[in-house]
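Would you mind keeping the following structure in view while I ask a few things?
A protein chain is absent from this complex, but the other protein chains hold their places.
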Amino acid sequence: MPQTNPVIHMLGRRLRLAAIGGGPGSFIGAMHRQAARLDDRFELVAAALSSDPDKSRAAGADLGLPADRSYGTAYALMEAEAMRADGADVVAIMTPNDSHHPYAMHALKLGFDVICDKPMANTLAQAQEVCAQVAHSQRVYCLTHNYTGYPLVRQAKAMVQAGHLGDIRLVQVEYVQGGRAKPGPSRTAWKDDVSRGGPSLVLGDIGTHAHNLLRFITGLEVEQVAAEVGTIVPTRQTHDYAGVLLRMQGGARGNLWVTQAAAGVENSLRIRVSGSLGTLEWAQESPQILSFKPLGAPAQTYTPNGPGTLPLAARSSRIASGHPEGFHEAFANLYADAAEAIAARRCGLAPDPLALYFPNATDGLLGVQFVTAVLQSSAQQGVWTTV
Amino acid sequence: MPQTNPVIHMLGRRLRLAAIGGGPGSFIGAMHRQAARLDDRFELVAAALSSDPDKSRAAGADLGLPADRSYGTAYALMEAEAMRADGADVVAIMTPNDSHHPYAMHALKLGFDVICDKPMANTLAQAQEVCAQVAHSQRVYCLTHNYTGYPLVRQAKAMVQAGHLGDIRLVQVEYVQGGRAKPGPSRTAWKDDVSRGGPSLVLGDIGTHAHNLLRFITGLEVEQVAAEVGTIVPTRQTHDYAGVLLRMQGGARGNLWVTQAAAGVENSLRIRVSGSLGTLEWAQESPQILSFKPLGAPAQTYTPNGPGTLPLAARSSRIASGHPEGFHEAFANLYADAAEAIAARRCGLAPDPLALYFPNATDGLLGVQFVTAVLQSSAQQGVWTTV
Amino acid sequence: MPQTNPVIHMLGRRLRLAAIGGGPGSFIGAMHRQAARLDDRFELVAAALSSDPDKSRAAGADLGLPADRSYGTAYALMEAEAMRADGADVVAIMTPNDSHHPYAMHALKLGFDVICDKPMANTLAQAQEVCAQVAHSQRVYCLTHNYTGYPLVRQAKAMVQAGHLGDIRLVQVEYVQGGRAKPGPSRTAWKDDVSRGGPSLVLGDIGTHAHNLLRFITGLEVEQVAAEVGTIVPTRQTHDYAGVLLRMQGGARGNLWVTQAAAGVENSLRIRVSGSLGTLEWAQESPQILSFKPLGAPAQTYTPNGPGTLPLAARSSRIASGHPEGFHEAFANLYADAAEAIAARRCGLAPDPLALYFPNATDGLLGVQFVTAVLQSSAQQGVWTTV
Partner (left out) sequence: MPQTNPVIHMLGRRLRLAAIGGGPGSFIGAMHRQAARLDDRFELVAAALSSDPDKSRAAGADLGLPADRSYGTAYALMEAEAMRADGADVVAIMTPNDSHHPYAMHALKLGFDVICDKPMANTLAQAQEVCAQVAHSQRVYCLTHNYTGYPLVRQAKAMVQAGHLGDIRLVQVEYVQGGRAKPGPSRTAWKDDVSRGGPSLVLGDIGTHAHNLLRFITGLEVEQVAAEVGTIVPTRQTHDYAGVLLRMQGGARGNLWVTQAAAGVENSLRIRVSGSLGTLEWAQESPQILSFKPLGAPAQTYTPNGPGTLPLAARSSRIASGHPEGFHEAFANLYADAAEAIAARRCGLAPDPLALYFPNATDGLLGVQFVTAVLQSSAQQGVWTTV
């Protein structure tokens, strides 16, 4: 990562960030704020942390925000900040899934750049609308598929791009969690409500991460799926597992398996990509190791900033090799890159091309298209369905 | 493993073994003989190592066999040994796949017990015939799905049986190899000949292993499959990958992925089984570790003969914990158990029930049925197909 | 980690931090600032980043500091900030080793709380002086032995405290790096200058970390050492390895091995602690795993915020289990705890006792005493020497 702060360098100040959602009790809210803070490219200036104005102010005070910039609604925040001379530049959305679309649309229309938690939207039509608005507004839209921020995921992508794997042939990706192994409601009530959490909880929560990860590393799109999505834990109403066979662009074949019902498993997002020249393996629970097994030579282990690090990975680490970075740093890489892109846009400069690997609106739309096709195949006896 | 040799204890001598196949250059032939030898329950007394009588005698001499018991054909061996007072008790078949059926049938009809390499047969009809003949002959038939011989695979099965996982819900099994990543013929010519290697090379070679492993550990049968089987390496004629979604007995769901075209991967047979109470994970490349992740308690690591070893696993290790056993010992466990069953049969004794966990004719038939259903689903656009 | 920011809660604002050192090119400077920022308990308000006033101002501007708070010397910074109404509360020292003592002394005398990079001092007399001044001034002094900030290192300590290991008997600690495997000067010139880097580079750089880690986890002091310290890479003038046999308080025995000359190794800080009831193992390169091998039961794997997490570890993680945290978060835990202690001190409140596990002045003094004894034993043919 560059020593000099490119945002301060370009803008002369940090970007002003407004947070929508992420109030008390929100795991992902604290995560977003830490990610925004780590590389000192943002200053949190406003938030809408609760729909109860008093609670929102109290939660804002806990974060060191002044009372007049702790808003009771997302819309109030956006309207007011858009009017202030020192108003927020960027809106970060970390609310339940069904509000991602309306808040992002509103923010874009008011001229904010947007950082939004995934999924982009609960329906295809909404996703298309956001995508069109991003194109129209020429604003930066960053979707926090944070796993693509890990240095070794980026190293994997860079190795594929550099041809180290040859032609991609086979992909396996799994995202297996145990958080919903027990019957009963989610810790977050809206997740169990299909109208808020989306048509398939497991696909929206983690299926889109798995899909995004395999697209990011391989650079290939999924063309067809044969799938089953269902519920394995008794009495549950929302999906908790999905198995998908994949036909990829260029003829590669793949397999995607996601579940939140694997008792005792923590957060096992793993990927294996095989090409004609070798195989890459990475697992999120040991993110500081990337295994490359070349055809006919000993397997190699890549580490962040270790020997063989390619530029895209090098700029994604803050530290010498052997010093693990984790989930926060991966998440922060998206914020840092989005910040660089936003600052460049505001200054009319061309950003470093390597800053543009954060997930964007097109990635979000492709994720929703994937979910749609998977559900369709599952509903039709598993037949191959075009994405 | 018991200190006293149960075969010598029951029979007063070792079992006399005749090997069909496994001549010079055969990897699996040496493996079978080492497995037979390790626990000293067999004595190799005869072999048909080549269809050229001179070559067969020379290869037999290399193994220390007398010239008159090195035969030019499997049938010659079986006919002659069946007539000798000191003739072989058991025939071990390690020939190309298409001959498994006729040799096993002949051996069973002549009264031999049979140890046969997998798959049992290339067609469903043949498999059914062998199965019926085994039942009719009351002989022992052991199919060398050797991975079920690993102590920790048996520990996994025993833990499932003992209820440690609760209700089985989700299964993932993969068998990923790289031996066929490069275009061009197999090292063994018959494998590329569908009439000899069977209708689907990848399914016959390793798909049946993966299927057998998941059945062994879970104790559940596969009821329906949605699958794709195909060829990913350019110019190849035989299958080199398969992806299968699984609907299991009792409602569990699963995913099976096998390929021999993953460049650089060696022999990655891995399984994860999740139940309502926890998840088991095992990988053949590190066979001395079984991970159990119970719901709500720290993950545990089981080792062969380590704390918590259940009886089925305990009898499958020869050594104190911390001293790795490997592929040979797993393979030898099948030979050792089959020997115990055969000796008991010959003496009219009841074998130790724990000796009866080697794969048998029913397992072989179920494997062929699985292959058949997978091919059928793949041919029909991936629709769910009953096994 | 608590949702509410205890510093803002107690003080109504963030602590004001002044950084001494850590200018352009400094790895550890960026690290300190990120650590200070992550949990939003500090605001960087001033810095002395270079002895050239212009360079210091330029570097400060890169960090977003106003020109009048970018100072040309540490002393200028401390004098000026002590006079300002809105002056810094805390001074963080991240300069070459020989200046740790004078800067800390000056800061303490002016009433600042101090966060200081290790080692505390290059000589025993200096360390004793700092220690006395801390006691006298009643200020918080935090020495950044950052490895004790890892959640699972704290879990290990808490498990020892809770008696899970029984009586501690055997300790092994190694800190093996490869950064100095090649002959030639260090990247940082002062490290090769004994008058600046201290009497033993390898002991000051990483030996004190290893010593601190074993004391932290076991709660036991080193009583006697038998040691060799030396230089293994040809032409080098400073120490690059040390081996130390340890006699610990209460009769435990141990072994410490440190080197920076192990070609190809990254940052292998590992510890194993055995007690009468079991053994703990932890390695910095996989910090999200703590292995506990209890006597007579399967080995257990602890993860941050996973099942079995004790309170000291729970407050040291920001995230759900399965989401790795790394070096930054460990470092930030020291800053976060020191901040809590400082805020409590300033408000006359009792801090949470669990906030007081950061390394302090006594830890620093014991580190220097250890180095002194090791060097003495090495100079005397390895005989046992009292610390």
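Labels A, B and C are assigned to the chains in the order they are written; within every chain, residues are numbered from 1.
Assume a residue touches a chain if its C-beta (ideal position, glycine included) is under 8 Å from a C-beta of that chain, and two chains touch if they have at least 3 such contacts.
These numbers come from a predicted model, not from an experiment.
**Student:** Can you pull out the displayed chains that the omitted chain is in contact with?
**Tutor:** Every shown chain touched by the left-out chain: A, B, C.
**Student:** Which listed residue (A:Gly306, A:Gly326 or A:Gly382) would be found touching the missing chain in the intact complex?
**Tutor:** A:Gly306
**Student:** Would you indicate which residue among B:Asn97, B:Thr148 or B:Gln177 is in contact with the undisplayed chain?
**Tutor:** The single option touching the absent chain is B:Gln177.
**Student:** In the complete assembly, which of C:Ile28, C:Ala80 or C:Ala181 touches the absent chain?
**Tutor:** C:Ala181
**Student:** When the complex is taken as a whole, what residues of chain A touch the one chain not shown?
**Tutor:** 291-292, 296-303, 306-308
**Student:** What residue numbers in chain B mark contact with the hidden partner chain?
**Tutor:** With respect to the unshown chain, the touching residues of chain B are 3-5, 8-9, 13-14, 24-25, 27, 30-31, 33-34, 37-40, 61-64, 177, 179, 265-268, 284-288, 303, 306, 318-329.
**Student:** To test your reading of the contact rule: which positions on chain C touch the chain that is missing from view?
**Tutor:** 166, 169-170, 172, 174, 176, 178, 181-182, 226-228, 230, 232-233, 241, 243, 245, 251-255, 257, 259, 261-265, 272, 274-279, 292-296, 299, 381-384
Convention: only the chains that are shown with their structure count from here on.
**Student:** Could you check if the interface between copies chain A and chain B is built from the same residues on both sides, meaning over half shared, or from different ones?
**Tutor:** Same: most residue numbers at the chain A-chain B interface appear in both copies.
**Student:** Just by CA atoms, which chain is the most central one?
**Tutor:** Nearest to the common C-alpha centre lies chain A.
**Student:** Centre-to-centre on C-alpha atoms, which chain is most distant from chain A?
**Tutor:** B
**Student:** Using mean C-alpha positions as chain centres, tell me how far chain B is from chain C in Å, no decimals.
**Tutor:** The answer is 55 Å.
**Student:** At what distance in angstrom does the C-alpha mean of chain B lie from that of chain A?
**Tutor:** 43
**Student:** Residues of chain C that contact two or more other chains, please.
**Tutor:** If we look for residues of chain C contacting two or more partner chains, we find 303, 306.
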